[in-house]
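Sharing a structure, written as structure tokens. Questions coming.
The other protein chains are all here in position, but one chain of the complex has been omitted.
By written order: A, B and C. Residues from 1 in each chain.
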């Protein structure tokens, strides 16, 4: 199958400036050539997309998503036999919004790998998946590392069964171990087919508390990274303090997640220099101005501790100015209607410009970084080429070049003019095939409407006469 | 279809003494005659069950079950669309153990009524169901009246949706209302097809606490009972203190549930006399000796407050001696394997002689009452005729008499010799049809084996190296 | 000692209209005569207070205070040996604000009685105290009836010791008992020297929940009231639902506390008629408009369930219009600076027009009732004569009449013009003696400034760098 995108302005992720009025020739899943169509030996039946006045950019890559994000007990139970279906749905939501590749950095390995392989084999449509499985050193969702209270009310067997799906043999017990023991576990886990290794640099419990702990000693971190590299994989760390960032660089990580979230202490200059020098890539979680204002007013403990400290913005600006390799990353996933609509959920997962909303979060990221003064071309690279390079997938992904996989977006408006224009998607191509956006997700589950409540009896006053049960235990 | 049970000793629930060597002629679903087969005009093709040396008793009636008992959040969610299936399973577990009729005293009305009707119509096999739906004045399972902590972690929408299935328009808000308002609500609820009315005499929150509250004023109670009677239904109260018992008698209830559970204060003589005088029926929840010992040693707060106080036994003995109308009742239901095997569950729902285990609990009841000195024939009546009478179902159920529905058990051994002998079931007849016990439940759900945990990776030490997450928040 | 108040307008609590320009002759602690001074045979050395243009009213009576209100664990422990001192402080705060008599309706009996007697004996200055001790049927402060969480963290011995100080032999165990048993306990408790009996009509646990329970059956309530009457005491009920109000009237109570707080169900007309007919007195807890608005916006569960329901205002207006005997009552006490300034305390005990602030609450009550349309003279009576009558103390208290105890306030401005004018206190007389307001409380404890935090070291950034520990467990 041949395809020709004709006459567009091409922002290929490589050149300093856009290429004006060029044609892209796609053969099968690959880009065959870029230039003037007249010079292409194209078959007569080749489909042509007239794109004059439009803009072609590489398919977007999100460096940090969670295709199974809604870890509320009720969801983990209700869909206990459908985790793959949930992952497929998320991969389709990502794809229809222009994210042709996602890097899942915490999830149920077995199910992620299965969906990854089905998408890769063309059995099901969706964003291309690379996955880490568990974060080495952390437990599953019903634990102190995530939602501790689930473990208080669910049956022991269920808690253990669910947590094991995530933690497998690289759970919290590794934090007690010697480097040799940790290495052995990680080696065995790598053998299960993950695409890259992520470990807990910072702990993940009560992230809003007064303390910032390291989950692994630096020499253990080094060991984990070495195991990843020995297997040809990249490594990355979950880091939430300045010392965790430093230790991750020292350990040799290719990527450090959410570098800007470091409590109230900004990353020291020396550490940023080291980051640049070692070409370690950083993801950042920026806020748009209006989201920042919302968080400020809200007073929620999570937002005030994690997102609205002065250092969060300072870090972003220092990183941008330092020339560090920045990656677009959102932590995004899908929440069930009952979860996302729950008043008790707090500010982090709701409201406008929510980074964590899959399919929208990447647009918010671009907008927020624009507000933070990032140069348009740098933003484009952060959302495409940089991600591919950091994950060592740049031989095939991240730019529009002959020989690369034909993942690309045709936009109506110029993304270099305004981050808003990334939304003006005209066509999404993945592996040379036009994505039928309106059909996705094929089977809505979490994105479907919530089941309705049973009708009430009679026409009398509501049963909430004396008031509902208070949600909060205080 | 005709059936003849030949030569058995018949304990019919009416006569003072067993009828020796008689024959029972069943036509269709009814008992046609009892006597000597020679005198019966039986069709030649009539099936004959030779029962010489065996004992025939009426099918058992349990005055208090919960066909949907396992209200753990994970079960309510996992089976949210299968509550009817769970009820069917429970009705079949009850039936295969000789309980041909159950009175469900708290559950999801809509689903109970549906299964009740399907069983009554012969569409599905199972114990005959009569149901109350909600306990008037109480909330659903995810509430302070039952499992408050579920409401703390589940989404608001889910909590509201599930609780509404139980509470409908007769939830906790009724406790705030005037008698007129309560009456209106109850009237409307009766119109939904319930078989009898149960209301909260005592509250149902923290039943082990230092206080015993009344959920309704006596005049409200009276109003509720009047509404029931006006509609031709019986009424009963959940009562857990001596004043709640007294108020329920005064209100005109036909039945008072778990009369013996009254904290540490035994029911005063005057109240027992009133009970006898008004012919109000009582259910009791007795313990076998070994269960009592287990509870004593265990020290569990629930068991020590509810079951091992001296008054619990005193009440049973005073009630037995007073000649009060006692009913067999178990509060039984089915717990999922994950629930019943959970070490955190506490003593009440596990261990030997557990009254609350559907299919076994009634045998434990009989054994416990035997240990409490109840006369064998009284026990038989408590498990059959008395229940039918108290629920005003004795025109058709509860005894072996011509014209009655042919529900009966053929036992290998004499139940008047030992309570243990109720277990020696040879044949169960429901509506004249032999129950295929080995086939029940037709589709095991909660009674099926629990799903297995995912296999662990490699052969290294368990991931529980540093210890599992503590279940308890203290 | 003689005293003459000369030339004031007297609002005596009896006459329909103020008495203009009259003189009051006080001898010792009593009012000797009212009229024209020329007609009085006054000793030459009699002190004269020139009060022309001023207004004299009876000393105020608060029908519901808690002289030891701050039941936070830290206060109960810190002052465990000083409860009497706290009570003295509160009695002095009340007195200096014009409340010459208080009725303490829940507190540590032994200590209240001791302070009451010391004040009565003239050993210490303070508002005159009448006290109920415990609310019959309730537990002490570290319990589910009040602050359950204290019991979770304090030592068992401490919890038991503190609760026993309040509960003595009339604690929550009475709710399990028969009327005879309850009567015996109450009789013995009355023998300890309390001034009136208060019992739990409604329960006092989770008052904001979806349910409204009765702590005692009506016949138990009747028994309690009979015991009080037999001993010559008045009786009253804590009531928070329409059925609790009804039951308290039926039981024969002289007073029903906070009649207007009945969830979302207003008191039915028939019950209000019964209240009027039986001359049962009601206290109400009204909100000023601005406090109502504050509660509305705040969204606090306690305020929204208890205070801002439509029925709360409806009840007040129906009671006012019905001619029911209304009493000024505040539930007021003193909170330690650390408690009242705690952001976690919620809206109920803080902010403007706070009824529960001793020394100010009664002014707020008057203002709120003015806003509710109560007639000025009715308000004055509600704050004076009605309280004395309801508590059967009107032979000596509540009005300005010869022979009565000389408790009175001289106001600069006319209280019948505006409730605000009750604040314009010129002089307070208690038992014929001028109160030295500026000296009270003699020894500030809870009203003293809070102890300061230790200074921080150096000049570096605050130790709150990573954020303090979250107060809330959610």
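As a working rule, contacts are C-beta pairs under 8 Å (C-beta built on N, C-alpha and C of every residue); 3 or more make two chains touch, one makes a residue touch a chain.
Please read these numbers as outputs of a predicted model, since none were measured by experiment.
Contact with the chain that does not appear here is found for just one residue of C:106, C:189 or C:246, C:189. Shown as candidates are A:205, A:404 or A:430; the residue that touches the absent chain is A:205. The missing chain, though absent from the display, is touched by one residue of B:92, B:127, B:211 or B:447; that residue is B:211. Of the options C:11, C:115, C:132 or C:177, the residue whose C-beta touches the omitted chain is C:177.
Only one residue in the set C:341, C:403 or C:444 touches the chain that does not appear here, and it is C:341.
By the touch definition given at the top, chain A reaches the unshown chain through residues 137, 139, 143-145, 152, 171-173, 175-181, 203, 205-206, 209-220, 241-244, 246-247, 262-265, 268, 271. Residues 72-74, 77-78, 80, 110, 139, 142-144, 147-161, 164-165, 167-169, 171-177, 184-185, 188-189, 192, 336-339, 341-344, 450-454, 456-458, 460-466, 468-469, 471-473 are the ones on chain C that touch the missing chain.
Everything that follows uses one rule, which is that only the chains that are shown with their structure count from here on.
Every chain gets a centre from its CA atoms, and the centre nearest the mean of all protein CA atoms is that of B. Our note on geometry: chain A versus chain C, Cα centroid distance of 60 Å, whole angstroms.
In whole angstrom, the spacing between the mean C-alpha positions of chain A and chain B is 52.
The set of chain C residues that touch two or more partner chains comprises 209-212, 263-265.
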